[in-house]
Each structure stands twice: as C-alpha cells, then as structure tokens.
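As you look at this complex, bear in mind that one protein chain is not there, while each of the others sits in place.
Labels run A, B and C following the written order; every chain starts at residue 1.
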Amino acid sequence: MTSTSTLRVAMIGTGFMGAAHSQAFRVAPRFFDLPLAPEMTVIVGRDAAKTQAAAEKLGWAEASTDWRAVIARDDIDLVDICSPGDSHAEIAIAALEAGKHVLCEKPLANTVEEARAMADAARAAAARGIRSMVGFSYRRVPALTLARDLVQAGRIGEVRQARAAYLQDWLVDENGPMTWRLDKKLAGSGSLGDIGAHAVDSVQFITGQTVEQVSGHLRTFVTERPLLGEGVGLSGTASDERGIVTVDDAAWFTGQLSGGAVASFEATRYATGRKNGLKIEIFGSRGAIVFDLERMNELEFYDGTDAAGEQGFRRIFVTEPEHPYAVWWPTGHGLGYEHPFSHQLRDLVFDIAEGRAPSPSFDDGLQVQQVLDAVERSAAANAVWTPVS
Amino acid sequence: MTSTSTLRVAMIGTGFMGAAHSQAFRVAPRFFDLPLAPEMTVIVGRDAAKTQAAAEKLGWAEASTDWRAVIARDDIDLVDICSPGDSHAEIAIAALEAGKHVLCEKPLANTVEEARAMADAARAAAARGIRSMVGFSYRRVPALTLARDLVQAGRIGEVRQARAAYLQDWLVDENGPMTWRLDKKLAGSGSLGDIGAHAVDSVQFITGQTVEQVSGHLRTFVTERPLLGEGVGLSGTASDERGIVTVDDAAWFTGQLSGGAVASFEATRYATGRKNGLKIEIFGSRGAIVFDLERMNELEFYDGTDAAGEQGFRRIFVTEPEHPYAVWWPTGHGLGYEHPFSHQLRDLVFDIAEGRAPSPSFDDGLQVQQVLDAVERSAAANAVWTPVS
Amino acid sequence: MTSTSTLRVAMIGTGFMGAAHSQAFRVAPRFFDLPLAPEMTVIVGRDAAKTQAAAEKLGWAEASTDWRAVIARDDIDLVDICSPGDSHAEIAIAALEAGKHVLCEKPLANTVEEARAMADAARAAAARGIRSMVGFSYRRVPALTLARDLVQAGRIGEVRQARAAYLQDWLVDENGPMTWRLDKKLAGSGSLGDIGAHAVDSVQFITGQTVEQVSGHLRTFVTERPLLGEGVGLSGTASDERGIVTVDDAAWFTGQLSGGAVASFEATRYATGRKNGLKIEIFGSRGAIVFDLERMNELEFYDGTDAAGEQGFRRIFVTEPEHPYAVWWPTGHGLGYEHPFSHQLRDLVFDIAEGRAPSPSFDDGLQVQQVLDAVERSAAANAVWTPVS
Partner (left out) sequence: MTSTSTLRVAMIGTGFMGAAHSQAFRVAPRFFDLPLAPEMTVIVGRDAAKTQAAAEKLGWAEASTDWRAVIARDDIDLVDICSPGDSHAEIAIAALEAGKHVLCEKPLANTVEEARAMADAARAAAARGIRSMVGFSYRRVPALTLARDLVQAGRIGEVRQARAAYLQDWLVDENGPMTWRLDKKLAGSGSLGDIGAHAVDSVQFITGQTVEQVSGHLRTFVTERPLLGEGVGLSGTASDERGIVTVDDAAWFTGQLSGGAVASFEATRYATGRKNGLKIEIFGSRGAIVFDLERMNELEFYDGTDAAGEQGFRRIFVTEPEHPYAVWWPTGHGLGYEHPFSHQLRDLVFDIAEGRAPSPSFDDGLQVQQVLDAVERSAAANAVWTPVS
C-alpha cells in the first residue's frame, strides 16, 4: 500500500487521546529508526472550527469533519481512532474494509457485539495484509513490559495470584457535574470499562493467562449530579437541574485465570488521594512483581531464589540500556505518561512494514470486552461466577 | 473478686501467643500505671515437662496440665486463653461460669456455633460483673488506633470504600510440610480465619461499620504436602507419605458494609515476598487512610481539605506524645510487634478495675466469625451474595 | 529583531543536550501558546556528515559546521549552545555581540574567568534588548518549582538547613574507559561541575539564598583508566594503554548561605545503585521540603503548622491543575526527564517576546561557577572556609 516509505495517517478524534497520539507521531520518528515515516496527514472532528484549531495546534496538515470521506482517500495508510467508544466499531470496520491499517483506542468498543464485529473485520482484513491494533498503551510502559518479560522467562515461577487495582479520585466531590463519561449510552460503562479494562489487560499481558470466569460487583455511590447549565461557555452559570448517573462508579471482581491463577480486580474513581494508581502485584511460586503507574519508571521484583536472608523487593529503575524501549535518554532519566504511545507506534510501524500481526490485536480487545461484559452479567446475577464468553 | 490490688492470671497455652501474652504481663505494668497488678500465677499446657519449661522460660510461678483444676482455683482472677481455636469454647465458657474474667485469642472459635455459645456465656457473665475480651490485638497498634480516631472524628468524611489485604508467604514452597494449621478439623479454616479475621476486624474497627453481606471465593493452591516423618525429633528423616490440605490457602471476598461502604478483602499465605503485610486503605468523601503492618509505626493520612495543590498522603510517624498508648519512649522511637499486647492488657485491666465492658467483646468476636462463615457459605454457593447472620 | 512572529533558532551541538533541546523546540509549541513560533533553522556540529545526519534525525532544516557563519546570518534570532563547556564563552559572546538571544547549557563555562566575560557580554547585550539564559533546566521540574513557591511563600518558615546530594554511579566500574568528561582540560571539573552545579543551583533557587562561603573536599577514587583503543569503531579492540583521570570523582562541601542557613552538598559518580539521584532536603522553622529527581513528579512537604499528632511528610503528586507548567495531561499523568526543557523554552520565549530578563541569567550562571571555584580553592587549601567571589 505504501509505495513510498511513508505512512500517511488520518486521526479520528481531537481530545485527550488525540493529543497523546499526536505526540507519538511527532516524536517517535525522532528517537526510533522507523522503517516507515509517519505523515500527519489529516485530523477528523465533528466541529469544523475546533478541528481546524486542533490541526494547527497538534500539527496535522489538514482538518476534516467527514471521516467517511477521509477513509475513502487514497493517500491515507493508517486510521488512528481516538474518538469516544460508541463510534469505534463503525469507523474501524469501514476503515479496515477500505484497506486501511487501524489503530483503535481502548476499550475496543462499548459492547461485546460491536467488539466482535470489529474483531471479525480485523481478521478478514489481516488476510489481505491489513493490520490492526488496539491501544492498550500501558503494555509499553517499560516497567510493565519488563514485568511481562520476567514473568514469561519464569523468573517468578508459576503464577498463583494477581492483584490489580486502578484507583483514581476525580469523582470524589459529589457536587462535581455530570459528564458524558457518566452516561451509559455514550460511555458503555464507568470505571469498569474506562480503567478496569487496563487492569484486566495488564494482568493478562504480564501473566500470559486469560480470565475465564468472574464474580463481580458494581456500585454507583453518587446517583445524581448537577447538570452543566445551558450556555456555560457564555454565562458560566450552572444548572439547578440534576442528571442521573447511569454507569458504575466502582467495580470489584475476582477472576479465575486460564493457567490456574486467581486475580482480584478493583477499579474506582472514588479512591481519594489516588490520582492514577494502577497497582499490580503478581505472586508466583518463586518470586513476585509489583508495579504502580504513579511511579511508572520503577518495577519491584522479588527473587525468591536469592540467598536466604538477602531476599527483598528490588526497586528496579527501568531506565537502563538493557530495558525495553531504551532509546530516549541515558540511564536514570525517566519517562512520562506519553512515551508508551511512542513505543506503541514504533511497534505498529514495524509490524506494518514487516507484515506481522500487531499485538494487542482486535481479538485481544474483544476478549477484554468479554471479561467486562461477564463482570456486568455477574454483578446483575448476585455476583455468581460467570464464564467469560 | 480481687480483694487485693492484684490480678492473678492463669494462661492456657504455651506457644507463640503464649509467649506474646507473657511479654505483656511482664512489661505492661512497668510502663502503664495499672489499677491492678497482674500476677503470672500459672501456665497450663498439655505436656508436663514442656509446660514446666515454659513456666520457667516465660516467668510463670507454676505449671499445670489440668486447665479444669486451674479454673476451679480461688486464687485465679483472669484466664488468658492462647491455645488453638478448637479449645476456646470449652475453656472460655467454663472459666466464665467459674467467675473468672477471660481474655481469649482470636479467632474467637472455629465455628459460629461455638462462638455463639461463648458470646452467650460472656453476656451472662457480664451480668455478674465478669469481663471478657477477644484478642484482636492489632486494634491497639497505635497507628491503627489513630486511624480509627481520625475516621470516627470525620476527618475523611463519609467512608465509601475499604481495601484490606493480609499478605503472607510462608506456604509458597509446595514442599513445605503439613502442619495442624492446614487441617480443617483443628484450624477451622486457613488464611480466612487466621489472617482474614484480622482484616475484617480492622476494617470494621476503623470504619465503625459492620459487614452485612459477602461474596467470596476460597482456593487451595497446593492440595497435598509431605507429612512429617515419624520420629523426626530423633532421626530427622522426612516421611514419604503425603497429607491432604483441607483448608483454604487464600481467600477473596467483597463485603457490603452497614453504612453503605463496600470493602474488598484478600487473605493469603502465598504472596511471595510479603511477610506480614496487613494492608488497609480506607477512602472517604474527604480523605483517606493507608496502613501497612510491615511499617506498623506509620500511618498515611490524606486530608482532602488541605489547600489545592498541597494535598498528598502524609506519612505520620505514630510516636508522638499525642498518639495512642504513647508511654514507651520519646518521639521517633518505634514500637514492635509485641507492644499492642501490652496495650490490650492495659485496657483490659482498667476495664476490670473500673467495671466496664471491654472491647472487642465476645459478641464482636462472634460477629467476625459470622462474617467468615458467610464467606465460606458464599464460596460454596458459587460466590453468590450471602448475608452475615 | 523578530519582525514576524517566528523565532528562528540555531543550535550549536548535536549530542545528548542537543537532542533534549530539540525535543523542546519540537514539542513546546504544541502544548503551550507561545507568542513566538520557534523554527528549527540550523544545527551546527564539527563533522559535516554527522551533523547532517543529526539535522535529519532531530528535525533541523539545515546543517552547518561553521558556527561563526551561522551566527552572522540575518535569519537567526536565538542561538542555543549545547556544545561542551570549553566552547561556551567564545560562542555565546560572539552570538550576543551579533545581536542574537542566547540560551546556554550549564555549567555556564569551565572557568570563572570565562563565565565572567560571558556575564559581562550578557549585561551589555541586555541593554540592547538581547536576552540570555543559562540552562539549569531542573528549576523547571514542576515539583522543584513548587518547592521554590512554597519556600518563598513562607510555608516552611525561616530556612535553616539544606542538604543536597547528586548521586550517580556510572563510574563505579574501575575498568570503565576514559572519556573527555574525565579530562580536566575539556571538562573543567568532574562531578563538581557536572552535577554539583545542579545541586548548588537548586538549593539557591529554592531557598532564595546564595552560597557565600564554602569548605570543600574533592577526591578521585580511580586515577587511571583504560584508553579506548585505536579504531574501536572497526576492530573493537581495546587499548592496553591507560589514561590519567584529572578531574574529581566526587565532591563534598558545606556552604554558608546569605540568609544564615547552612547547606551540605555532595556530588558523586560512585554512588552504586543511584542513577540520577538529585536529592534535596530543605528544613525551615515551620516545615520542610524533600525532593528526589528519581521521583521527579513528587514533592514531599512537611507542614509544621498541621495539628499536633497529624503532622507528616505529604507526598504531593505534582500533576494537578494548580501546579506549575500544568498543560500537559490530566491529573495523575506524570512527566519525564525531557519536559523541563520545554518549560524552560516556554519561559524564554515569553521573556523574549515581552522584553523581560530571563532567569537564570548569565550572572546566575557566573555565581554558580564562583561557588564551584571556591570549592576547588578550599579543597586545595586543606578544606579551609573560602569566600565565594
């Protein structure tokens, strides 16, 4: 498809993820030797003026409000979907059918049905050499990649238990206003899909096991919140009306994993004081791994084969030349939130250039969606064990 | 009962807890001004020679192998039960009926039925001025007492979520031998009752809420272990035979609390690298509390009413004069595992002298037992929500 | 000078700092609304082929090996000096005299004499509206800026003691080869100027006090190291010859500060296990501040006016909207090593556009150089107290 060595990109979405992905397109080629040169061709949004402003701010050559037209263009090789979850399926399937590689933000979709259709489309496209990847970017936090490497190399032995919690606190104030993220029609679910999805993917990625059964519970602590007033942009007055929160505020679930391990999960936006606390602990028969996204450059590793009396959790500062994605700065100079997006892009570009199936695939995204769906079904059925399917 | 100012004690049990409690009887009167002076009158065990040795080592005036005879003595005021859980009910009830005050180690009993009988006996005895307490000693770790004080004073607002995990790793080696603790007949349960009980009691103590419903899961990772060979004491040879582990190795459960909060619990002896990790996080509408028994002199407190931009978890080093039980050493000089037993004894002695009902009561111990029982029932019923009753 | 709204940049140097500064020019305009748009016009190096490759990799429009010719060009507004320290004075003075704004990496120069000439030139240029800044980028780590803000607002009261250590370990292996950084002629000094300079600047920046007298000690632990063999790039053989290390491996000094505080400093490349450990503690009459560059998104703040019994070091996760330079990502999403270079650039561009004197100035750079010089003189004089002048 790319007769030259460029990879011409259309980005769908202009928000937080759009900015994060733009940074990757801008930066990754300056640090990695990529086999294809990404070109920031066009960015797509709903509002013409805002999208034009985003194009200028983020560095895209063109702006558009018509994603269908963009997908139809010959000069686009990769479609990067950063729009809200309810739009993923339609765009991704259309893009794949149009012969474009697709990078799609997580969660893959808002429902299993949509996700399944997307995975079907991705498999069909793959047969034609079209690549697709779902954006679980935390897999490419070097410390988390290193965790996977250590576990897969057997350094902690047989995995028995995993503990994963994603703790945030931005809903603690019960007078904070409604947003689309609290509306089930738009967001699909609340903490479960937004951050719980990361917890599930991370545990599965590190352990190499998949969640097969779940028992779960969902809770909405604050069921009504003030609506934003009409014309906020002008008058700034807040509405007296209140809206109904239709998603979960927090989710708890236990999972039985394919390799025999048990994992506990917790996702919440009410963990006062925790800002971005994706905390993962993996306990094996010979060692353990501990990770906290709030200290993303560190990995704790307990090696149970160290001499007796000398065992302890090692704080590995994951900035050494031996560590994954170590192209940035000398030892000891840490990375930030945004860098895993560059790592993700790097791997995707190589996969496209070399004709490999990217990971995580849409099938992987579907499987996570199925786990989330099983949690919702279990929660609705009195927490009973529910198979992931 | 105590015509003089002494409190004459009979201790039942000579093991780990016997040693810990002995240290409290020995030490507490040297640091606290107690209204009654404990006398270490007699220690009771099964084996005459071993019990005599324990008496000398631990500093008890007499040794006995007949707890019934000891309880019948006029010169005993307090019976301190440190024997295995399956013996608690019989001894405690007999002692209370004989008019002795009773301190009973946790868990109160191995079954709800036993615990209920004990609580009934304690209530009946209380009407006659006889006092009883169950030994959830961690309540008297100063940092944990401070956590309770802060939460009860409203410093974290309305409690919404609690996370409690008790992580140990002494069963990680699958070739480690069977012990009585892995035999359901003797131990009642595994991690659930042994350490999960502490997690439940701690969360209830700090929040002031009780667990009303649970959804739980139990797992035994290693189902067979080598038996200790015959005559190990002489030949040192290990047995080729293997025994069956009949208790849980790990337990996970979610609880709905009386005040509307949700708590997650996890107890395991397979958390490689965690030695005594009772980790508790309490999230409220205005703040949060974090505690880890491996750093028992510290409490983390997040005050959501601090100025914006200056909020953060404070590491309070709980050794100040303002802190609970601050009689030991100057500021900055930490306590160890054993000190909460002295705090517990101090409070019990004051309660006895001043005619107050000690806390935690046998009813509190029964309630914890009911929570554990509900977890077992839920786990047996496919994790379905199960009322605590 | 900039008749349009662009700021046309020439960068001198293609190494580590060249890459870091290039990232700032590339990224800062995408996150900050700058009054002038930087243009990456030309990069200057010694070797034509390497410089051309650097231009392509780092994104500069042109490459040159003639810095004098570049400085003479009309289409250059800002000269960014990232070359080794022994070249700073000549280039900076020439650029300022040519009417170019100058950003110069730290240390300002290798000697006080050079630094003084540069500061003189900067003052003279300032009278003509030409701006200059020395690149102590750590001042713009948000946590460190916040530390300064808190201290300057009086939140820790009167500063009494500062402790600053910059601990690295990349010279621990005594068979590691000689580099130009270990040659006094090229590098000026060793740990003292390379990383000790950051410690001095940080303490002065946060406290607002300057070091007035020092007592210091320097030590070279490994005095000979293997030279790199001839033709390493081809044959990979190492040389049997050894070179002499002529700079300090580590430096210790105590400083008396202008406001009455005392500061201790330590800089070393032999602190095994410490990768980039710039650790700063500031103790005042009402509070304290603790910072560690290895956890650059965190600041610890002890508020001595908190209620008795509730005092403790707060871990502030410096990613809130209230925090300095908070334009990047939502709360809880940390920054990396490179971001302070963007903050520095942002401030410089505003200073240029609005006609303000940038900070830190060349005078500030000179003053740090004088401190380092006084340390060397004290160390040569048996550690005697030596005035900074």
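Basically, contacts are C-beta pairs under 8 Å (C-beta built on N, C-alpha and C of every residue); 3 or more make two chains touch, one makes a residue touch a chain.
The model shown is predicted, which means the values in this text are computed figures rather than measured ones.
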Inset, instruction - Just name the one of B:S83, B:Q168 or B:T254 that touches the chain not displayed here. - result: B:Q168
Inset, instruction - Would you mind spotting which of A:D120, A:E212, A:E320 or A:D351 touches the chain that isn't drawn? - result: A:E320
Legend entry - Residue in contact with the excluded chain [from C:W67, C:W252 or C:F341]: C:W252
Legend entry - Contacting the left-out chain in the complete assembly, out of B:R123, B:R295 or B:R377: B:R295
Inset, instruction - Since one chain isn't shown, list which residues of chain C touch it in the complete complex. - result: 156, 160-161, 163, 165, 169, 172, 174, 215, 217, 219, 221, 250, 252, 254, 262, 264, 266, 268, 270-274, 281, 283-288, 302, 304, 311-313, 382-385
Inset, instruction - Pick out the residues on chain A that sit against the missing chain. - result: 146, 150, 299-301, 303, 306, 308-317, 320, 322-323
Inset, instruction - Extract the touching residues of chain B with respect to the undisplayed chain. - result: 16, 20, 22-23, 26-27, 30, 57-59, 168, 170, 275-277, 294-297, 317, 319, 328-339
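Rule of thumb we're sticking to: only the chains that are shown with their structure count from here on.
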Legend entry - Intercentroid distance (Cα basis), chain B paired with chain A, Å: 42
Legend entry - Centre distance in Å when chain B and chain C are each reduced to the mean of their C-alpha atoms: 55
Inset, instruction - Could you list which residues of chain C touch at least two other chains? - result: 317
